[in-house]
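With one protein chain removed, the remaining protein chains of the complex are shown where they sit.
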Amino acid sequence: MSNDIALQAVDLVKHFSTGSSGVLGRATSIVQAVDGVSFTLPTGKTLGIVGESGCGKSTLARLVTRLIDPSAGSVILDGVDITTLSGKSLREMRRKLQMIFQDPYSSLNPRHSIGQIIGDPMRIQGIVTKSGEKAEVQDLMQRVGLNPEHYNRYPHEFSGGQRQRIGIARALSLRPSVIVADEPVSALDVSIQAQILNLLENLQKDLGLSFVFIAHDLSVVRHIADQVAVMYLGKIVEVGDSATVYNRPAHPYTKALLSAVPVANPSLRNSDKRIRLVGDVPSPIDPPSGCRFRTRCWKATDLCASVEPPLQADSTGRAVACHFPEEAPVAIGQSPQ
Amino acid sequence: MSPDVVLSVRNLSVVFHTPDGDVVAVNDVSFDLRSGETLGIVGESGSGKSVTASSIMRLNNSNTASTTGSIIVSGVDVLTAEEDEVRRIRGSEVAMIFQDPLSALNPYYTVGKQIAEAYLVHHPKASKSEARLITLEMLKKVGIPNPDKRIDEFPHQFSGGMRQRIVIAIALINNPKILIADEPTTALDVTVQAQILDLMKELQTEFKMAIVLITHDLGVIAEAALDVLVMYGGRIVERSTVEALFSEPTHPYAWGLLGAVNSLGKSDRGALVTIAGSPPSLIALPTGCSFNPRCAYATEICTAEVPSLREVGSQESVSACHLPDDQILLLGRKAASL
Partner (left out) sequence: MFMFILRRVFFALVLLLAVSFFTYMLFAMLPSDPAALTCGKNCKPDVIAANRIRLGYDKSLIEQYWLFLKGIFVGRDYGTGAAAFSCGAPSLGYSFGQHECVTTLITQTFPVTAYLSIGAFILWMLIGISSGAVAALNKGKWQDRAASIFTSIGVSLPTFYIGLLVLFSVVIWLRILPFPSYESPFVDFPTFLRTMILPWLVLAVLSAASYTRLTRNGMLEAMNEDFVRLGVAKGLTTKIILRRYVMRQALVPIVTIAGLDFAGLLGGAIITESVFSLPGMGKMSIRAVVESDLPVLVGTTMVAAVFIVVANVLVDIAYGYLDPRVRVK
């Protein structure tokens, strides 16, 4: 595999068993959290994954970093399928692929100093000497905008935004090539969000990092991602480059999602462009047959109930899983209208 | 108080007594709310917006909080009234909905019982069947499908969006004049948020309510509010109409917020406009204007004196900033046009 592709997911599936029945309490229902997801992350780029609750994006983040094991499918990092690794090779893989978590309050061990938190990965992996560790950690702290002299302080002495910087420094300490960020700014105030996003973008430029950026906030993803994948009930329904997906969404769900975001412009209020989706997201235990979005889609037909639309790419690289996409897909061989 | 003012807050201050010292969560806040209108209160964590909201119904714990000032609802000063008087007002003249629908409902009783309870508290002579009928009607109004069946279900059997609708049903069942919505959509998915905001607007027209809408999301403010208060460090730093806020904001904090939101909305990958530093710790507020450590335009007077609210510009905006008027308007227009 060429060095252009940092990370690739192939047909990832994760099913959780739940519920119980009968005297022996066997599991009756299966939560199809992630049901056949594939994506490609080009080196040095950011892939944004958006979706609402229950779409499976957090499960996907954990699958890709091998915090949980997939029920099926593979994840390819640097030409190696990391779902098959174990022991030493798995540990070595972790040097290349790191994660940033959502909650800056619970993702840092309150009993460790931040010097320890940031330095632990290096020490555990044995890539730094005891004497060299402090210097490395302080260098990282500076890089993420923290004062290196706060090396011995504890997480509770920092604000939410600063804690997230600590989390980022920790993720960087092994000098990974790919970082998976699971809602890294959702728990932060708006003014702090902007700081952290700028930091992530600068780090990407300076260190050549590739990001998988998971979020529910569409504007955040729009800003930071080169490519965007939209998830619904365990599947990717649309993927393409950021500008195309946001300006010309093809999947009805993407369209509804975008129109639901309140715009910070009062003069655009009450414009009838808002699409109202009816009802709630169906349960991932018993997803609708055929196209999973059909129960809330204004275009749904019998075809949508019987045949699941495959995720099909057109010649521009944008892919949609819909029988009646909002935009006619550009046929292979033709140039876009 | 002019005839259509339903809520009048004057010089509200709330001080929490903690083991680490006194925390001034709300500092000298005053505003009016008129019938049928939506007042947005925007601010980040520690701005005092939530404490202001909970003070309106005197929900603050009197053991740990000292509240001063006056809050007048229907001719009654909530802060000095007797407990029964306040209880009469709660849930009938003023109602509240909270942020997290997952924890806002009593898990041990059915949804129907909880809605009926809100009705029966203020209509003690009503019969249980009457309350149940009204509950069913309310469930239909807030858009719960199959209300006859779902009325006897428990909160955990509903999704987040449905639960928020139930919370709204509880709040509106007694036709309150004022609805306080404290971050009503923050915990919800964006498509559900849109549904809830639409529902609130519909019901506002039908019930002729005034709404105090508290949020950190400027988009929600733009969608729903008529007038806006911007809070920072426990004080109001700007008050303007929603159009004025987005076209000509009059406080450096508002410029920063608007800048961050607007630059986020662009799809070019330029650096985002940020506000340096972090929100202040309420125990150790900066001297003078609380915003001065993060303000790009701070001068000496900003650390010495707390700026008072004064009218700036022609759109009836009010701002608490030491900068001269013309500079404010210039910088404001610049921030809005990014």
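Which chain is which? They are A and B, in the order written, and residues in each are numbered from 1.
The criterion applied here is as follows: contacts are C-beta pairs under 8 Å (C-beta built on N, C-alpha and C of every residue); 3 or more make two chains touch, one makes a residue touch a chain.
What you see is a predicted model, and the numbers here were worked out from it, not measured in a lab.
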Identified contact with the non-displayed chain, of B:16, B:31, B:98 or B:158: B:98
So which of B:154, B:207 or B:297 would be touching the chain we can't see? B:154
Considering the whole complex, which of B:6, B:57, B:190 or B:210 touches the chain not shown? B:57
Considering the entire assembly, which residues of subunit B contact the chain that has been omitted? 57, 59, 63, 87-92, 95-96, 98, 100, 103-109, 117-118, 121-122, 154, 156, 167, 170
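Rule of thumb we're sticking to: only the chains that are shown with their structure count from here on.
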Give the list of subunit B residues in touch with subunit A in this complex. 44-45, 145, 159-162, 189-195, 197-198, 216-223, 242-243, 246, 256-258, 260-267, 269, 271-276, 278-279
Any idea which subunit A residues touch subunit B in the complex? 52-53, 159-162, 189-195, 197-198, 201, 216, 218-220, 222-224, 242-243, 246-247, 256-257, 259-269, 274, 276-277, 279-281
